[in-house]
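Shown here: the complex without one of its protein chains, the others still in place.
Each chain gets a letter, A and B, in the order it is written, and its residues are counted from 1.
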Amino acid sequence: MLARRILLRLLQAVPTLIGVAVLVFVLVRVVPGDPVAMMIPPGASPDDVRRLHALYGLDRSIPAQFALWAEQAVTGNFGISITTRQSVTGLILGRLPATLELVALATLIAVVLGVALAVLGTRRAGRAGEVAVDAFAGFALAVPDFLWGLAFIVGFGVLLPLLPISGRADPTQAIAASSGFILIESLARLRFAAAGDVLAHMLMPATALALPLAAMIARVLKASLAEQMGQDYALLARVKGFSPLHVIVAEALRNAAIPTVSLTGVQVTFLVGGTVLIERIFSYPGIGNLAIDAVINRDLPLIQGLIITFAVLFILINLALDLSYAALDPRLRRG
Amino acid sequence: MLRNWRVLLGGGLLLALAIAAVFAPVLAPYDPLDQDLAAQLVPPDWQFFNAAAHALGTDSLGRDVLSRLIWGSRVALTVALVAGALTALAGTALGLAAGFFGGWLDALISRLVDVWSSFPPVLLSIILVALIGTGLWSVVVAIVVIDWTRFCRVVRAETLKQRGMDYVDAAVVAGLAPRAILWREVVPNVLPLVLVLLTLEMGIAVVVEAILSFVGLSISSDAPSWGGMIAEGRTIVHEAPWVLVGAMAVLLATVLGFNLLGDGLKAELDPVLR
Partner (left out) sequence: MSGARLLEIGHLSVALGGGAAVLRDVSLGVAAGEVHGLVGMSGAGKSMIGRAVLGILPPSARVIAGSIRLDGRELVGMTERARRAAGSTLALIPQDPLSALNPVHRIAAQMTDVMRLRARLSRAAALARAEALLAEVHIRDPAAVLRRYPHELSGGMRQRVLIATAFACAPRLIVADEPTTALDVTVQKQILRLIREMQHRHGTAILFITHDLGVVAKICATVTVLQHGAIVEQAPVADIVARPRHPYTRALFAATPRYDRPEALRPLAGELLA
């Protein structure tokens, strides 16, 4: 049942992906500017330029170029990067694990922090605790993640040098890992020193990414919890003799989570989008940083491959959100 | 309205920004482009009555940080005003059209808003600038193209509400043309809301410009801009943290200024809006 639902949703995503691919392909080619201009050495003959165009298929018509690209894309070949002359697929797959780990850690921090703040604010409703939670959420939302990241660098990287401000791992640790998922691999192999080193590198970028989402979750979940605490089942639980904290966490929280997921879910995709900038700020070797380099160098094959990658990520996040509704709300389960 | 502390504080911060931008040639102690290779990475030195001292230090090319910050406010303010106004105009026009005329136009615009706003804005702006080329005007275009939905969504909802009000019915009964009703009855009631959104949007525009300058997709890195200074400050953060801190502080003050003013206006205009 569940497998069928997932499969159905993935099939529905195929037209979206094709649409994104066509759109990006056309847009990238109708804008002015020669994509191979940067590679042309000074004093190259027009013949050389023509050969370079032919090498990347740029001498053909746009539909012909697309047909060629799509034919290769379905086999997982997204062409060759113009600036690095490596395979686009290889470049992206090499960087993807770093971004996925960062996104996972940031989402985890956002959920834990957001839920903790919402529960605290509900428990202290009408008192100073609630005011503090509201003020924090307001401030965290007003300051963009870009500035949070920079503030962390100055605060915990320079003034109080606790954490590394660049990269993903100490070079010696990175070499020891055989997969791209350095954090997960070192945890699985019980190499806690290595895991700690990677975590120290990831903590600031992940927190900067997480703060706006955490504030959003705290705000929406708190409002939703307040509504649930007025429901009869919450009153009944108090009459039964459960403590207010127990009523919030064990009774109201899952009910309040359902509207919260639908209202803040789209923010998770914004968090993924935010990696582009945060990775740049922290020199973190993920696909976001790669994307900025690709854009600056107008590396068309790489830009296309990255946009498709982001589109796939967004589709998967939406699928996960969709499935989480059924996990949270038994009324949505069938059978 | 002036008794609201948020309006006062936010307005004060923005007034300081406006003064800095307008009087930059007078206020800045140095030419922001002047390199002084004998005075590279000079730490902040605050001396009264001595304009020759570098109050906020110098950067790696010996340029005066304070002067660059003051001149950088021109970029920030230009983007805030131009991008903010254009975004408000585009979003409000589409929102009014969707809410007032309804039908297939409303369906089309609403669908567009939904699809548009499901994309992460930062990623979208970088891709857009990559497509249309770098530079300040590309940044403005990117902001308008991405953020019009903020206005459209709210204005459409408000227009729908206003159209259901008695005085609009009365105007219809009185035989007023639809366009006259739109201008005389609906637009004046939607304007306070647009004003609040515009204030918040200008704050967003300043951040987006700084982000794109940071990444290297806005104006050239020589010209003084806060984002460019942040980018340089990030690379020399261990040697000269004051470059990064100075640029961050003015950007933060500006963002908070717009946010406070917007929130304050919202609270003040609330009785008008409801």
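Assume contacts are C-beta pairs under 8 Å (C-beta built on N, C-alpha and C of every residue); 3 or more make two chains touch, one makes a residue touch a chain.
Worth saying up front: this structure is predicted, and the values here are computed from it rather than measured.
Only one residue from A:15, A:126 or A:171 touches the chain missing from this view: A:126. Only one of A:104, A:203 or A:328 touches the chain withheld from this view, namely A:328. Hidden from this view is one chain, which touches chain A at 125-126, 231-233, 235-244, 251, 254-255, 328-331.
Basically, only the chains that are shown with their structure count from here on.
Chain A and chain B have Cα centroids lying 25 Å from one another.
By the touch criterion given at the top, residues 27-28, 31-33, 142-144, 146-147, 150-151, 153-154, 157-159, 165, 266, 269-274, 276-277, 280-281, 291-292, 295-296, 298, 303, 307, 310 of chain A touch chain B in their complex. Note for the complex: chain B touches chain A at residues 118-124, 126-127, 129-133, 207, 210-211, 214-217, 230, 234, 237-238, 241, 244-245, 248, 251-252, 255-256, 259.
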